[in-house]
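Note that this complex is displayed minus one protein chain, with the remaining chains in position.
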């Protein structure tokens, strides 16, 4: 059984009507719910509201893959907790930062770069696979079409991925390295761009499939 | 002095009015001409019309970087000449296949894959740099905008580049790994997508600058 | 069930007393035997003695992972069969060339380089893992110690691996990239150096474990 923890800052989930309409139980629960349909996965959740962000030593030690969604409250995660997450990844835990978690502290610590990007607007996105034999791409059509998503655009200041699995193409001749796989220490990291909070991205079957694949790839089980 | 040989199949250059209008002296001469403006470069040309394709042992031995443009006559290059080019690259020569030379025999031999892609039409292209510290990207704006170019689209069946320097975004949510750098043996390879024969791509200053940079990078001098 | 085909040229297996002593039923059967102990794997064998080398279209189409051991008879494999293997890898089959199969035709075609190396003698080898979170390294001590093995030495003329999982250190300050993982098309390739024919390398539990791990990694199942 792969033990997944879906972490969410859980801010806009509580205050933004557009987010609540799409994710009435919060994004983290939406993600945990589809993961829990897989018989190999047991997903729980934690948020910034929990003591120690819900990321105690004991919780981290018993997590195989940590999924991270944050956006407006990255700075509220204490540095020492971000470092604990970094160290746990180096010791073998998988980490899957989603969307605006490109700016989350653990991801930035693990990349060593600014992880900056530009946000030109909201557009149709085609998610193209550039590594079709990769386990994260298994069973996924090429491209995956997203009717509307927040556009992220290069230059994305990350190290070259060990495996660049997806690149997103947005209307207006824009693009973004959208699925980036890394080995870091004994752990693995998969950054995945789709998932703006006001669109039903995590309700989309192929996006769910990609995240489920990524959990299995990132797990050392 | 970097000794460059610009090789061209030189077919459409002679028969296609749309090509002749853009490149009245042939694409190979247009490319050699702008390269020869650089004081560190001495560029010559060769074509399929020359004996042994202009790629004798002596010529190859005295070439530091070979630029290759081919489209409709890849099959007319004898296998043994393609293998000689491959071996010369492994022994230190640089190779820069341009545009439809993704299907040239030497590139396919060096990649070991089909190098297949799809061609969905003709569109505006933005060429985004994903590795801004790379010498091939030096002095190049991000993006380079091309008003119209033949669109190439993923999946592009190549090995993961050692250095993915550019990705092209085309209208209609399409994209293509457009600037792909490889080490192969003692030599280097840089595949570069722009350069459809009926558009003045090689007259564009930033494209000229990228190719000039690539020559210097690919040279072992 | 992962369908593995263990291919062997089967020459020294029949004529060389030192090989027969170590592998009385042939190396291919020794490898298939330990793989078949894994409940997820079903391994068969084929050799150069079989019609079409035992690599008919039908066999290849029904093979998930092909293991290849060859040494003195690479040239007896017809070019068209080597190309069929290459194409089948690009369409999703895994390929695991072992030891002297660095010079096998399918591996050379997929790499695009000479795959040359030097052979300085026979020595103790320590196999060091440089990517401990990789699935092929799972459950493997660091280093794996081999009392004596044929030493392979750099420069090994291969493309940079996508994932360099093991490097072998030999007595006398020698070393060799020993476990090299590649994505090629929709398939995967894992070159693995240990396995000289007169030493009981494939009877060694940790080597068996690495090859078993590699089969699971290379399979698209």
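We call the chains A, B and C, going by the order they appear; numbering starts again at 1 in every chain.
FYI, contacts are C-beta pairs under 8 Å (C-beta built on N, C-alpha and C of every residue); 3 or more make two chains touch, one makes a residue touch a chain.
These numbers come from a predicted model, not from an experiment.
J.: Just name the one of B:20, B:48 or B:131 that touches the chain not displayed here.
T.: Residue touching the absent chain, from the options given: B:131.
J.: Which residue among C:7, C:107, C:156 or C:202 touches the omitted chain?
T.: The one listed residue touching the chain not shown is C:156.
J.: Looking at the whole complex, which of B:26, B:168 or B:185 touches the chain that is not displayed?
T.: Residue touching the absent chain, from the options given: B:185.
J.: From the list A:88, A:184 or A:209, which touches the chain that is not on show?
T.: Residue touching the chain left out of view: A:184.
J.: Would you write out the residues of chain A that touch the absent chain, in ascending order?
T.: Within chain A, the residues that touch the unshown chain are 86, 90, 109-114, 157, 159-160, 162, 182-185.
J.: Which residues does chain C use to touch the chain missing from this display?
T.: Chain C touches the missing chain through residues 124-126, 128-132, 142-143, 145, 153-156, 160, 163-164, 167, 169-175, 177.
J.: Taking the full complex into account, what residues of chain B touch the chain not shown?
T.: Chain B touches the missing chain through residues 92, 131-134, 138, 162-163, 183-188, 220.
Following the convention adopted for this analysis, only the chains that are shown with their structure count from here on.
J.: Per the centroid of Cα atoms for each chain, what is the distance between chain A and chain B, given in Å?
T.: Computed value for the inter-centroid distance: 37 Å.
J.: Which positions in chain C are in touch with at least two other chains?
T.: As it turns out, chain C has residues touching two or more other chains at 162, 183-185.
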